[in-house]
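Input: a single structure, listed below in structure tokens.
Every protein chain except one is present and positioned as in the full complex.
Coming up: subunit A.
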């Protein structure tokens, strides 16, 4: 049914795509200083954001962060309190949803229960008054795209969750909108189906050449499908970057903590070190050396050092002599995931737990690390990031 990650590649090779780096590129969607208030509550707080044609863009954040409101302003269900939204250079203010060249796939799918699959998919085309033969052709094409040809005459309540999701998708893309909005599109699916569908969505986006804007609270989903991610919190954009940059170069404690697993150590800048900058970690009190960032914080500045579990090494025996940052500790807990194992290490002289993961590259180990083992944890100076925000 679905294209699995490890199957044969059927579509074209995914090219690197970065129009946001090109200063001459004209964005398709522009949010300009958009604010939305509901009474006293500020749902969206002065956001400016450009989204380019053919981009797969994700709005990521916890519930209530304003991501859905931002999307609904593009769909036309909400009007900005101030600021403006433009699409292809045209101001959308005052344009009702049924006139906007934008279609949405709803979180609940919102399939019309009294219509068959076919009629659901045809609904948008019918509103445009297309000739019947053309509608029928387009519906067949869409159902083929989502592999539901044999379900055309079924009613939504006769379908499984995954099938409904695909009908909703077919209905939303049938009109070939300039932008497809996806509101938590995969939330109701189980994990396996969700992963398959993520890849299907990416294929579909490539095939149709549409611009996709997805709203999700699932960081893994955003990382998988999106070209760029906007991380939101309290109605503001915290960081807008590619999945790789969001993961490796988070600009704040919030983003670092929200995306993936990370260890954050509060520290003070001690001065220049042997390989960059020397930090004095507070708990446990230990010196570490990190690569100096472009904007070097002043000595004595309060910073945070953030390092991902997989960027560290762990062993019972001492590390090689040239290892820079070495911390000692005790294995507090072990989580085995099959492809990798995560160790929770309680650092010596502190209650701080470091999360260290290790790929299980071999099937057997001569001396496996067990609970209560004394271990060494070490990492290179450039393995982590320095956070000032």
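We adopt the following convention: a residue touches a chain if its C-beta (ideal position, glycine included) is under 8 Å from a C-beta of that chain, and two chains touch if they have at least 3 such contacts; residues count from 1.
Assume contacts and distances are computed from a predicted model.
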>> Given that one chain of this complex has been left out, which of "Putrescine/spermidine ABC transporter permease", "Cellulose synthase (UDP-forming)", "Response regulator" or "Ethanolamine ammonia-lyase small subunit" is its protein name according to UniProt?
In response: "Putrescine/spermidine ABC transporter permease"
> Among the options A:65, A:85 or A:104, which residue touches the chain absent from this view?
Replying inline: A:104
>> Touch as defined at the start, partner being the missing chain; which of A:28, A:60, A:75 or A:159 qualifies?
In response: A:75
> From the list A:61, A:80, A:124 or A:185, which touches the chain that is not on show?
Replying inline: A:124
>> Please output the residues of subunit A touching the missing chain, sorted low to high.
In response: 75-77, 96-99, 102-104, 106, 108, 110-114, 123-124, 127-128, 155, 157, 171, 175
